[in-house]
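Missing here is one protein chain; the remaining ones are kept as they sit in the complex.
Presenting chain A:
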Amino acid sequence: MKKGISIHEVTKSFLGTNGDKVYALDKLTFEPPHGKITALIGPSGCGKSTLLNIIGGFETADTGEVCLQAMNGQKPCMVFQSPALFDWLTVSQNVEFGLKRQHVPIKERKRAVRQMLTWVGLEAFKDAYPNELSGGMKQRVALARVLVLRPPMLLMDEPFAALDARLREKMQDLLLTVWEKLQLTVLFVTHDVEEALRISEQVVVFTERPGRIRASIEVKKDKLSECRSAIYKALL
């Protein structure tokens, strides 16, 4: 059986303010490479986030289908633009949340949480509450709480957009480190070309609304400037 996911002719429309149908996605067909990080880039409002929401199961497509193969019934997990942490739980309880819902035995749960907090560098803050953390730390918790579930696929919706440039780079490095450990398929929505070049192996450029794919560019680390100009050309 083929691995990974495929998106086939997905269309999604909304009712606009004047009552007209506005198409966010129009017959989008696309197959992200399995086990790699793919960046989705495009003008704002081009339906990138909508696509992520459809794959994540938060919204349903009007027509078309999203096939999630070889996921053993597991669903993709998402890191949202804002951390959306549970502020009534401590950092480690936030990370433990999904495992608890899966009735993972307590010993195993604690071990997994501890390991994940070490990965994201938050062991020292395990008993802190989210509103005691900085923005970058919160986003690291948001990453940890889904990675601990070992999802087959990770959806990231401009997760570092709210962070300052230096912190963003640190978070990108962190993402690459954990990705190397887990080798999962990542779809990463961004509007930052440098971010896309830095983290992904494949950059998919969207057109303006309705969102279609204008170009799919493979990122070769030795030919970064060529890739960069190809992306900018596709964005224009």
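Annotations for the structure displayed:
The rule is short, and it goes like this: a residue touches a chain if its C-beta (ideal position, glycine included) is under 8 Å from a C-beta of that chain, and two chains touch if they have at least 3 such contacts; residues count from 1.
Keep this in mind: contacts and distances are computed from a predicted model.
Candidate names were "Stage V sporulation protein AD", "3-oxoadipate CoA-transferase subunit B", "ABC transporter permease" or "NADH-quinone oxidoreductase subunit J", and the UniProt protein name of the unshown chain is "ABC transporter permease". When you scan A:R101, A:K181 or A:K221 for touch with the missing chain, the hit is A:R101.
Set against the missing chain, the residues A:N18, A:T60 or A:N131 yield one that touches it, A:N131. Contact with the chain that does not appear here is found for just one residue of A:H8, A:K75, A:K170 or A:H191, A:K75.
Across A:L149, A:L163, A:V178 or A:I217, the residue that sits in touch with the chain not pictured is A:L149. Among A:D87, A:E108 or A:D173, only A:D87 touches the chain left out of the display. Touch with the hidden chain on the side of chain A covers residues 56, 58, 75, 77-78, 80, 82, 84-90, 97-98, 101-102, 129, 131-132, 145-146, 149.
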